[in-house]
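Structure, as structure tokens:
Note that this complex is displayed minus one protein chain, with the remaining chains in position.
For chain A:
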Amino acid sequence: MTQAAMERRQVLTFLGALAAAGFVVPRVALANWDKTAFDAKTMDDALKAFGAGAPADSGDVQIIASDIAENGAVVPVQAVSKLPKTERIAILVEKNPNMLAAAFDIGPDTIPEVTARIKMGQTSNVMVLVKADGKFYATAKEIKVTLGGCGG
């Protein structure tokens, strides 16, 4: 097989795999929406998509959430960064089908504290990843779910 034919085949296989996985959805091109990060199925992939590598554990990053969530469909989570020059805060749920729940770009005047409500399929570690001054920091907390938020 020629080099070109092989490449073409690889591309087709790749596209086919994407289509099979339901990834190829017609949508308006979004400037900021990071598809790779949101499609990530493992923590490593999600971190890689952010360019985070191995974030350092930091006590300056906090997750404020209850230990037990009665309803996995609505889990309030507050992510707080006390690090100077916080640029980005992301919330990831380790055992969800798509780990990344949200990423917030923090402006210079915005206080790095965001509250959102997330879905959790099951008891899982929830990680808050913070990018501050070009470096990544993270902290994780286990939230127990008594009633799953997916499939209902």
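The working rule: contacts are C-beta pairs under 8 Å (C-beta built on N, C-alpha and C of every residue); 3 or more make two chains touch, one makes a residue touch a chain; residues count from 1.
Note that contacts and distances are computed from a predicted model.
Colleague: Pick, from "Aldehyde dehydrogenase family protein", "Sulfur compound chelating protein SoxZ", "Sugar ABC transporter permease" or "NADH-quinone oxidoreductase subunit J", the protein name that UniProt gives for the chain of this complex that is not shown.
Modeller: Answer from the UniProt record of the missing subunit chain: "Sulfur compound chelating protein SoxZ".
Colleague: Just name the one of A:L47, A:A101 or A:V145 that touches the chain not displayed here.
Modeller: Looking across A:L47, A:A101 or A:V145, the contact with the absent chain belongs to A:A101.
Colleague: Just one of A:M43, A:L83 or A:V114 touches the chain that is missing; which is it?
Modeller: Of the listed residues, the one touching the omitted chain is A:V114.
Colleague: In the complete complex, which positions of chain A touch the hidden chain?
Modeller: 22, 25, 27-28, 30, 32-34, 38, 73-76, 93, 96-98, 100-107, 109-111, 113-120, 149-152
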